[in-house]
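Every protein chain except one is present and positioned as in the full complex.
Then we have chain A:
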Amino acid sequence: MAVKTHCPYCALQCGMEIGAGLAITPRTDVPANASGALCQKGWTAGELLTNGTRLTTPLLHGEAVAWDVALDYVADRLSAIRAEHGPDAVAVFGGGGLTNEKAYALGKFARVALGTSQIDYNGRFCMSSAAAASIRAFGMDRGMPFPVTDLAEADVVLLAGGNVAETMPPFVRHLEDARLIVIDPRRTQTARRAWLHLQPTPGTDLALALGLLHLAIADDLVDEEYVAARTTGFDDVRTSASAWWPERVERVTGVPVHRMRQAVRALAAAGNAYVLTGRGAEQHAKGTDTVTAFINLALALGLPGTQGSGYGCLTGQGNGQGGREHGQKADQLPGYRKIDDPAAREHVAGVWGIPADDLPGPGRSAYELLDALGRPDGPRALLLFGSNPIVSAPDSERVAARIGDLDLLVACDIVMSETAVLADVVLPVTQWAEETGTMTNLEGRVLLRRRAVAPPPQVRSDLDVIAGLAARLGHRFASDPAEVFDELRRASAGGPADYSGITYERIAAGPGVFWPCPQDGHPGTPRPFLDAFATPDGRARFVAVQHRPPAEEPDDDYPVYLSTGRVLAQYQSGAQTRRIAPLVEAAPEPYVELHPDLAARLDIAPGDVVRVSSRRGETKVVARISDSIRRDTVFMPFHWEGANRLTNPALDPTSRMPEFKVCAVRVERIS
């Protein structure tokens, strides 16, 4: 009997069935991939269940032990550390791949059972800039505030810093009829399909967005009626764009003026148009402002909150959307509430049965948390769920050193990841097809990922781990996903991401339910901004922003830009995909991509082993030569340990997003 579920990887959450012999077939009843599409990662996902590298027993200092021994040890150590150093000496680090139930339980566990403010997650490295900008402009962050299928009606789509042809291939099918404008320093597989490709200098997307807005104003393309009726703050933005005339932007970005003009005119002339941002625009020390600049452009053209048009961000991780709504983020409580909002604290504390005063306040953001580990005023213990920061955090050797200074590292994972190797205690947990839970995809659609197979005997759900530790610390936590979800519904009630009307039964009966869904029988909200934005006055807010250079610019010592990103056959830190043979065959090793002119200057031939170094570290990789990249930039995929030794942990002042997408490096052939 085939079981209907969803893919274990990206935020598109393609529908798939798992049948006899773990055969995977695409579903046609899930809008994201209703055409029956899957990419190679989806087709081969079944091998995650059988490839033989699973963790199958708890490990205590490398020795297999019984669950009770492991959990007793962890609980005792946590209690001792907390007694000696206070509750904030214990930290929790979650992941954007965890189900809503796990994300919720983890946030509650940190605040209630551990009493710590020190919880954050790897989604901070992913969606935080877009989230902050959306909240600032629209009062709410629901990645795409419209169904993905709406894109099929678009005449023009501007995609700023996204390579969907590799990161979520079936998504491309929704863009088949649109003129696609791609902004990317590389001529990616997505840019190759574009009607127009703008290839800016890394770190200058914000200037480009300001230049596009300047042209929209100069050429009288602003939808003044919409601006007057549905927005506030345009005057400031109009003035701020004055300083970014196109010829100046051309010099900063390298994008020719006539190409900018072509892009703006196409967007303005379109009946239906969308502006979408991805990590390329967002993973910068000014990512929030960059996204704001693209939102300003979309607002000036009258797109957001209009049927058939809009702004959206392309969420990356499988549950990147849901994972940022339910409390595993340092400053948040369930339902996308702010942890420093007294009313939010009252409500959530009421659901949790504790006084609001007992709830900790905001904690450190992801990188700041990792960078504080083991320091005198930082956490002494870290509980890690669904994350592999040794590979995925910026300036990763520094992070490794911080982790090395901990008194206790506990890793819950399905495989022995690069970070789990360092753990005192490793707890083997269930994955995707072995458990039931909800995921909220890039559209804000809440989906049910059903259990299809039994987990290995000694493997437990993260929910069991959390409940088991909570019990040892004197708290009763639910571990059944449906029961946890019911509690999540109550905790989210009244918040921006209100799930209270969503049930497993309702999701199972159709193609998922869009939040907010504030009561039983509510149909859900596919397009939340059509009538009004989620701001107090219902209007979208223009926010004036200014361009500034990246935190680190090339110089004589480190003369080229490095940008990082993904390849089709690998996923995130590679902990899953690097264990699947066909994916390894397709993408076997880390590499650095350089332009033929740069390669010639450095005397580098294809296949040469080269050293790439930055102020923070170095790594050795194979060189690939391609004219699809700018002459002043090299690219490295980040699925292997190494690329992030180089990246710069300069943080966005609002979102605390690190600057993954640009830093200065030197490339040398190793003789």
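One rule holds in what follows: contacts are C-beta pairs under 8 Å (C-beta built on N, C-alpha and C of every residue); 3 or more make two chains touch, one makes a residue touch a chain; residues count from 1.
Quick note on the criterion: contacts and distances are computed from a predicted model.
Student: One chain is missing here; what is its name in UniProt, given the choices "Assimilatory nitrate reductase electron transfer subunit", "Nickel import system ATP-binding protein NikD", "Carbohydrate ABC transporter membrane protein 1 (CUT1 family)" or "Adenosinetriphosphatase"?
Tutor: Checked against "Assimilatory nitrate reductase electron transfer subunit", "Nickel import system ATP-binding protein NikD", "Carbohydrate ABC transporter membrane protein 1 (CUT1 family)" or "Adenosinetriphosphatase": the hidden chain maps to "Assimilatory nitrate reductase electron transfer subunit".
Student: Quick one: which of A:22, A:37 or A:266 touches the chain that's been left out?
Tutor: The one listed residue touching the chain not shown is A:37.
Student: Out of A:2, A:22, A:218 or A:532, which is the one that touches the chain we can't see?
Tutor: A:218
Student: Identify the residue among A:19, A:115, A:254 or A:617 that touches the chain left out of the display.
Tutor: Once the missing chain is taken into account, the touching residue is A:254.
Student: Please identify, in ascending order, the residues of chain A that touch the omitted chain?
Tutor: So the residues of chain A touching the missing chain come out as 26, 35-40, 43, 165-166, 169-173, 176, 187, 189, 193, 201, 214, 217-220, 235-236, 238-239, 241-243, 245, 247-248, 250-251, 253-259, 568-569, 582, 585-586, 596-597, 600-601, 627-628, 630-632.
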